[in-house]
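To keep things clear, I will list the structure first and then write my remarks on it.
Shown here: the complex without one of its protein chains, the others still in place.
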Amino acid sequence: MSRLNEKIILQTDSIVRDRILAASVEVRVVSFRFQICIVIGLMATVIGCGEPNAKFVTSDRTKGLIKEARRGAKVEVNGEDIKLKGVEDYVVENFGTPHDLVAWLRLPVDFGGQAGTVATQENEGRLKVDIKDGSDTGNATLVWLTGDSAGQTITINGYNAAVGEIALAETAEVAAGTQFVISPGQTLADGRRHYMTHCSHCHGTAGDGAGPTAEYLYPKPRDYRKGIFKFTRTKAPEKITTPDLKRIVKQGIPGTYMPSFMLLADDELHAIVEYVRFLAIRGEYENKLCVELEESYSTAAVKDRTSNDGGESKDDIITELTGFLAEDLPGIADDTGTLLAETWERANSEESLIVPSIARTPDSAESRSRGRALFLSAKAKCANCHGPNGLGNGPQTEDYEKDPVTNQFKPLPGLYDEWGQIVKPRNLTSGIYRGGRRPIDLFSRIHAGIKGAKMPAFGGSVLKDEEIWDIVNYVLNIPHEVQTGKVVAAALPKDDKAAAPKAVPEKAAASTEGAGE
Amino acid sequence: MKKFWCWFFVFWPTLAVLICLISVSSDYRWWFPANPAGSNPYEANQVIAAAGDYDYTAASPLGRQIDDLFYLILLIVTIVFIAVNIALGYVLFKGASESEEGKSLFTHGSHNLEVIWTIVPAGILLFIALYQMDVWAQYRVIENFPDEARKAPVAEVTARQFEWRIRYPAPGTTLQIDPQPGDLYTVNELHVPTGKPVMVYLRSQDVQHAFFLPELRVKQDAVPGLVIPVWFEATKAGEYSFLCAELCGWGHYKMKARLIAEPESKVDEYLRELKLDQDYDGVSKPAAIAAVEE
Partner (left out) sequence: MMIVKRISVGLTVCGLMAFVGGCDIGGGASVIPNVTVKLSESDDTETGPGPGPGPGVKSTGGGPGTLKGKVVFEGAVPKLADLIAKGGAGKDPEVCAADNAIPNESLIVGDGNGVKNVFIYLSKAPKGAPKTEMPSEPAIFDQKGCQFLPHCLLLRKGQKLKILSDDPIAHNTHTFPAKNSSFNAGIKAGDREGTEIVYASSESKPFAVKCDYHSWMNAYHLPLDHPYGAISGDDGSFEIKDVPSGKHNFVIWHEGAKGGYLQRKYSVTIKAGETTEVSIPYPAGKFGN
């Protein structure tokens, strides 16, 4: 009996043992495969996919156009297929893509490189040239700007600044007086790299103010594509100057998420600012081309035109559009480039800068009380938005604005800026001045308003320069007046009493009556 | 196999000690923040100075005292570390070389040994605690701050994501806790006079940051809601790092500023220029020219 049992046990054992062995082999095989999967997965995350093919984001306005307006159309002319360019094609042709930028020399942007003129041609491989403040280079590319080979590139072996000679790598015949640029686009390329490192996570690759960090920020980072910057020292219709941009980048904007980049080296700062201007001009260019087309060729407009009311057929519209793309758009695109170049060039000129006609009125109690009177007056209406005590809670902040295009009321009360955000009038008691705290900065804010926001321009007609200085003196004193509990007595001029708004604080009204004249 | 583990556990501490010795050498220079004497660490094309030029002494007297403490503790700890690892090695090898036959020694422990190796480390730690008390008091107890620093704080430093906002008092006045009309404001650049103790008021506008001057061995957390006085003295003129040492957000890594220590006359000159710039009304002569003419 026991021997039989032993045999059975032994046999059972062996069967079980075999099964266990088999199973463990499987387990090992499965777990090994599993390991491989984990390893490959981890390796992939560590290596990554490299930088994806970076693109400048297409603006929402462009996306609202029909396909043919955006990307052009093909037409057959005399048996040949010609591609007509659409909005996106023009933008890419003149500004490029992030990895293949185009330096359009018409624009007043410093693209970099060394520009010069050919003096004489020593021999086939050597040129004597005139470059202002040149520095030695080694192997580089040279682009001819004028002459027969305008637009073509040539490699050079080097430029020797001391002697003023360029050694060409290939033979070429060049007339004297031909203009050229060595390593053009160097500043633009540097600007792009530094911009991506420091700026793009808030401002976005195309400067659209919608980088990954932007969704957590209020106020939102600037969208450059309208070409509008809020804090400038230029007159109301003008664009921002390059020194203004440098100042903003260096000092930051207190009260917002824009930090100070004080520690950037000068050449980095220059490259970044030029790249920002490049992006702003690019955005404006795209916008302006869209505006030409969107009235008739946006998806909404085409829907309207092909509806029962409109009565047109899609084919007719496309034919009309191709005619426009062929005949009109090239000229418009060219003119837009020239217009933008002029506008941005003018911004950096002396004539667009705000220069007060008189020096600042010395800060005194009289000046401040005049300033306060103006602040409350019906002439300037500062209290309308900023509130009678400068807290930024004036009656305008509770008013519902109407959208200028649709004529519908906006959803929330308050003042909207041109980017569609609600912006509050500045709380002047905080002592934080976003555009700078120098008297000239405050003067510029009042004189030219804040571009893109609801602060209007008062300079020139409504307020004279002396009056603006009085207001500046008053405003600079508001944070301290709140602290020490003093209320500057308002001496309202007699004429304004009739039109004074009801929100004059009691203390000031009492002292006015008490002061008398 | 046993011998393998013995060597394994003796190898790593030895390697650690060797690496520490090498890293301090002139080739690797992994030591205290160094002051490359005279050169600007932020210039784009700075030439890395030759090894001999590096100066590891703290740029402030208190910093040197802190370094001395560090060396003391390092010495104590190194001796203990090496002793302990030698003991460990001895025990391991002895155990490994004994044969596996026979019963192992069973002991109830030694009361005396336990007392010794409790009292001795406690004594060492107590010594360290008492030895460093006066440096701590000098550094952290407000009543012990040097009088001239306490009386005339040189600036208010407000940390903000991700920059340092500096407020100087108007030239000729004392810094008040509340902003005064003539105060001068700037960002990311703190100028202090050398050779005398100075104090700053440290604040934070949003989250926790830390005021960190590595070469001067100064570190103090900036806590939102508190105004914390911090004093230090820069012995030598130069441009020092001024960093944030408390994780404060995505930009913490680049929350750098400049500490510029210079003779008092130069600090005054800088403040005058700052005042001219801050009072610039667009019409008067540019600040730089006016400053030179003064």
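Just so it is clear, A and B label the chains in written order, and each chain counts residues from 1 on its own.
Please note the rule applied: a residue touches a chain if its C-beta (ideal position, glycine included) is under 8 Å from a C-beta of that chain, and two chains touch if they have at least 3 such contacts.
On a predicted model such as this, the values are computed, not experimentally measured, just so you know.
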Where the missing chain makes contact, among the chains that are shown: A
I'm checking contacts with the chain that's been left out. Which of A:V16, A:A167, A:A265 or A:A378 qualifies? A:A378
Considering the whole complex, which of A:C37, A:A150, A:A167 or A:I358 touches the chain not shown? A:A150
Among A:D148, A:E345, A:E366 or A:D399, which residue is in contact with the omitted chain in the full complex? A:D399
Among A:D60, A:E80, A:D100 or A:D315, choose the residue that contacts the chain missing from this document, as touch is defined above. A:D100
Residue-wise, where is chain A in contact with the chain that is not depicted? 39, 42-43, 46-51, 54, 93-94, 96, 98-106, 111, 143, 145, 150-151, 153, 181, 184-186, 188-189, 192-193, 196-197, 200, 236-237, 288, 291-293, 295-297, 301, 304-305, 309-310, 312, 320-321, 323-324, 327-335, 337, 339, 378-381, 384, 395-396, 399-402, 404-405, 407, 415, 418, 449, 454, 456-458, 460-463, 498-499
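Here is the rule we use: only the chains that are shown with their structure count from here on.
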CA centre of chain A versus CA centre of chain B: separation in Å? 39
Please give the residue numbers of chain B that touch chain A in the complex, ascending. 42-44, 160-163, 165, 178-181, 185, 187-189, 250-251, 256-258, 277-284
Please name which positions on chain A make contact with chain B in the complex. 201, 213, 233, 251-252, 254, 257, 259-260, 262-263, 265, 267-268, 354-356, 358-360, 431, 437-440, 443-444, 469, 476-477, 479-480, 483
